[in-house]
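With one protein chain removed, the remaining protein chains of the complex are shown where they sit.
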C-alpha cells in the first residue's frame, strides 16, 4: 500500500524537488507523509471546489502544480484552503517549477502539444526553444495555438515568419530578452501584461500569451498517468476550467 | 507662446506631480522646458510608432500616460525611445499616477465611461468606489463593460449581483482585498493574472479585467482637450491601438 | 451564545491586539471566528499535551499567552500543533504582548504577586517599575521571589539593598540598561542568559531570573476568570507545569 | 622570552583563529603584540574582578574564552573593560569559537568531562555527538551531569533512555533540530530558554542546560596547561565563579 | 575645579551634541567624565604628534574637531590613537558637525574670516550663504581666499562675478546643487575632487577648495578662547599644520 511519502518520492525521482526555483514552495505542503493513499485527485490549482471534489470521492491526497502556500502564513483560519484540507484529512503535494523544467515536464509537454518538430532545454532556465519545419505567419501561428491549446490567445502581430520560438509555460514574459538573444521569432507563454506586449513590439519579437491555465493544465493528466501506472491507485482528474471567461 | 514648462505647470495644477506614487516617474522626462510648443501629440504609451507620427506632423512635445523611463538607465543607444526623441527634438511629459488619482483623472473618467451613477475616491489609494442604480448579473455587467470600453473583457463568473464596484485603471488587482473589505461586489481593472482570478474566486468577489489599454486610453482625449482649451495649441491624438490581438 | 469572535472582542476591549509589539503575532491564529464556544481551555503555551486536554474535555477554544505561530510557516504537516488544532476542530486565540502591557495584565499581576507596595508602567515599553516599603538584601529578595513565584530563582548577588525594581515578565533582560537609568536596584524577569548576568554585574544592578513560566503563568488564571465572569462559559485551566526541571 | 604575539601564534596552531564563526570576534583584541609576557591570567570571561586579579599579580596578559569586544564600540570610557585593560597595561587574547571547535577544544573537553565513551565532531558545525556504553534514564543522566559539571542542571524529562547525545557548550539550543536529525536522545548545552524546552518536548528530545559557565569553564584550565607547558611562563587561573546563584 | 563633564556640558550649551549629523560621532569618545581637568590641548585632529604634545605639557584633556573614532572598532591595539590616549590618561572630546553648524561655529567663523559682509544659515543643512558688498572676478576672489585663509586654493575659473557664495567648511562639495539653486555664484569648501570641479563647470558655478585644514583650523582657537574664558583653565593650542605640502 502506497503512502503519501511514496508518492512524493516517486515524483522526486523524475522531477526532483531540489531543482525548484529559489522563490518556489514545491513539496508536501499540508498533510501526513505516513498516510496510506487510496485515491488521488489531480488539479492545476487547489481551490475550494477541488477540495469539495476530493471530499466527495474520499480522496486522501491532492496533487497540484501550483503551491497551496506561496507567501508563508501567520494564521490559519477556517476560510483558508489549508484549514479545509486538514479538516477533511486530505494531504497535498505541489510539483511546480521542479515539474516545469523536468524531462517530459510542463515545458516539454507544451512543446509537444503545439506540435514542435524539435525542442531543447536552455540550461539554468525554465525555458525551452522549439523549432517547426513549417513556417507560419503570426496570425496563422496564433490560430494554430488557439486550436492546439483550446483557449483564447493574445498576441502582438508583427507580420513575422514564425518557425523558432521560445517556450515557457505560465508567466514567462521575463524571458523576452533572452528569447530575442536566442534569435527566436516569438515567445510562447501563458500570462502577459500590456507592458510586455509593448516591449515585445519595440524588440521586434512576437509574444503569444495562450493562457496560464491552457499552457499548464495539459501537463496534469500526464502526471496523473505516470503515478497511476506506478502505483495502481485510483487517480482522478479534477473537473477544472480556467477561472477566466473571455468575451 | 506656450513652452514645455507652461504645459508642465498647467498639468501640475490639476494633477500635481508631487502626488505620484513613490515608485512612479511622472514628469518632464526627456527634452527642454524652455522650448516653444506649436504642436502636441497625445498617446497612452510612447512607442516608435508614436514618435514617427509626432515626427511626421512636426510635433514638439508628446504627452503620455505611461513614463518613457521606468527603470533608470545606464546607457542610451540608438534603438531606445529616449534616443529617438532627442534625435527628433521632441520633448515628452508623462502624467501617470498623478493623473490616475486626480479629480476628473483616469479613475474618474473610467467610472463615468462605464456609466456609474455615483462614485467616490478612497483616501490614500488609487482606487474609486462606484455605485450603479441598476443591478446587473455578472454576465450582464461583463457585456456592459465590453460595450462601454470596446475591448475584450476577462472575468470570473460568480453569479453575483453587481451594483457596487471598486475601480482602478491599469493593473489594480492588488486592491482585491481592499475591494472586499469595502463590500464591493467586484473590482474593475485593466490587466490581471490567472492567480488573481483564483484569489477572486476564493474571496467571492468578481474581478473584471477590461484591458490595460481600454481602461486608460479613454483618459487621453480629455487630457488633450483640457490642454487645447487652455493653450489654443494644435493638439493631435496619436493613432494608437491596444498592442494585444485577442482571438 | 458566545462565538470565538465574541471572546476575541472581549479580550481586545481590555488588552487591545493593536498594542502588541511589532514582532509579535497575537490574535486569532487558528480556527473559525463564527464558531459557538461551549468550553475554553486556558494555558500559558499550547502544546500537544494541552491540545489533548482540550480534546478530552471537548473544548472549542484554547486561549494562551504565547502565539502558536511565531515564524510564518510554509507547510503544515501532521506533527505540527496547527494541524492538530484544526484536526480536532479547536480554535486558538493568543494574547501575548498586548496582555503583557495591559492594565491588570501580566506585568501588573507580577508586581502584585511579589507584593510590591506601588508600581507604575513606563510609557512605550513592556516594563513596570515597582517599589517596596521594606528594604531587602539581595538574598532576602531572591528568597521572597522564590516563595511568591514558587520556582527556582537565579540571580547575581551584589549585596545591594533592594526596594525599587524594574519588572518585565518573560524574557526581559534587554531592559537592563533602562532599569539602571531608572535608578532601579534590580530587574526582575523570567529568562536570562550568562552574558546578561555578567552585564548586570558590570552595571552594578541585580538581575533576578525567576522563570519564564513562573512570571507569566500567574496571569493565566486571572484571564480565565475575567472571561468566565463575562460569558458564563465553562472555563478550564489546563494542567501545565514549567517544562524545566531544575536540580 | 615570549611575547603576546608568540602566545597568539601558539593558540593559532591548535585552534586557528581563521576557523571562528562569522559573527565571532576572537583574537588579540586589546594590547600590544610585541609586549614581553611574564605572567598570564586565564578566565572564562574578562570582568572588572578578573582585571583586578591580573593587576594584583602583575600579569601582562589575560586569555579568555569570551571576547571582550562583541559589538564594535564607538567610544571607550573609563568604566569600560577595554579602558581598564589599557590603563593597567594588560593585553587580552580571546579564543572563543575557534577553541570551541578545536581538537581537544571546549566541546571535546565537555564530552570527556561527562565521561562519554566515544565522540566525534560534526563537520561545519560547533557540535559533537557523544555516545555512552551505559544507558541512563533522563533523571539519572541529569544527576550524572550535575555531579560531573558541578552546577545546577535544567532539563525537560521525557522518560527517555539516554545513550547518544549532541554536545554544544555555551548557548547551543539552535542545534535542537540537527540533534534530532542525528538521532540523538538529547542535546547537552549551557544556556537554554523556556521556548527551547517547549520545542524539545514537541520534538521528543531531551534538552539538558547544564550552565553556560559550567560547560565552558572546564576548558580554561586545559588551555592554561598547554600554554604553561609550551612557554614555562607563570600561568594563573583567575578565581571565577558562575555569575548566577540558583536557589 | 572643572571636570571633563563640565567642559562637555559647556560645549553642549552652545553647540549641542544632539544636533550632530546622523553619521557623525561627536562627544566624549575616550576618557573619564569625572576627571578633574587642569590643562587642555586643542587641535583640529588628534594625531600621535598631538598626543605627544599633550603628554609633554601634562594635559588631561584634548578637544578636537574631528572624531578620534569614526568607524566603530572591534579591537584596540597599541598603535591606535585610542590606546595611546588611555595609556597616557588623556580624555578626548570631539565637537565636529555640532560645532560646524553652531552659532559662531565653524561655518560662521569661516564667513567672518573671508570678510563676508553678511551671511545667514540655511535651515537643516551645514551650509551658510554669504554676501559681499564688493564684486570680485573669480581670480580676484581666489587670491582673496588665499590671503585670508593662508593656504593653497584650487578652483575652476568661469570668469564669473562673485558676490554671493555658499559656504561649507571641510568636505562640502555635495552642496553644489543646492548652492546653484540658491543662486550663489560659487561654493567655498575645503576638500573637493576632480569630478566635483567638472560638475561645477557644467553647472556654471565656481567651486573654491581652500583646504580642509585651512577652512576648519580657524575655528579651533575661538573654541579654546571660549573655554578658557569660562573655566580659567590652562588652554594650549597644539602646534599643528596641514598634513599636506603643495608644490
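Read from first to last, the chains carry the letters A, B, C, D and E; within each, the first residue is number 1.
The definition used in the following text is that a contact is a pair of C-beta atoms (placed from the backbone, for glycine too) under 8 Å apart; a residue touches a chain by one contact, two chains touch by 3 or more.
Nothing here was measured: the structure is a model prediction, and the numbers come from that model.
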{"item": "Contacts of the hidden chain among displayed chains", "value": "B, E"}
{"item": "Absent-chain contact - pick from E:1, E:103 or E:247", "value": "E:247"}
{"item": "Contact residue for the chain not shown (choose from B:13, B:74, B:159 or B:239)", "value": "B:74"}
{"item": "Residue of B:29, B:95 or B:111 touching the missing chain in the full complex", "value": "B:29"}
{"item": "Interface with the undisplayed chain - residues on chain B", "value": "25, 27-35, 69, 71-78, 82-83, 86-87, 89"}
{"item": "In chain E, positions touching the absent partner", "value": "45, 47-48, 66, 81, 142-143, 146, 152-157, 171, 190-191, 193-195, 197-198, 200-202, 209, 211-213, 242-247"}
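Rule of thumb we're sticking to: only the chains that are shown with their structure count from here on.
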{"item": "Path length in steps (a step moves to a chain that is touched) from chain A to chain E", "value": "3"}
{"item": "Rotational angle, Cα trace of chain C fitted to chain D, multiple of 5°", "value": "180"}
{"item": "Same-residue or different-residue interface between chain A and chain B, half as cut-off", "value": "same"}
{"item": "Rounded Å distance, chain D centre to chain E centre (Cα mean)", "value": "47"}
{"item": "For chain C paired with chain E, centre-to-centre distance based on mean C-alpha positions, whole Å", "value": "53"}
{"item": "Chain C, residues touching no fewer than two other chains", "value": "none"}
{"item": "Chain pairs in mutual contact under the definition given at the outset", "value": "A-B, A-C, C-D, D-E"}
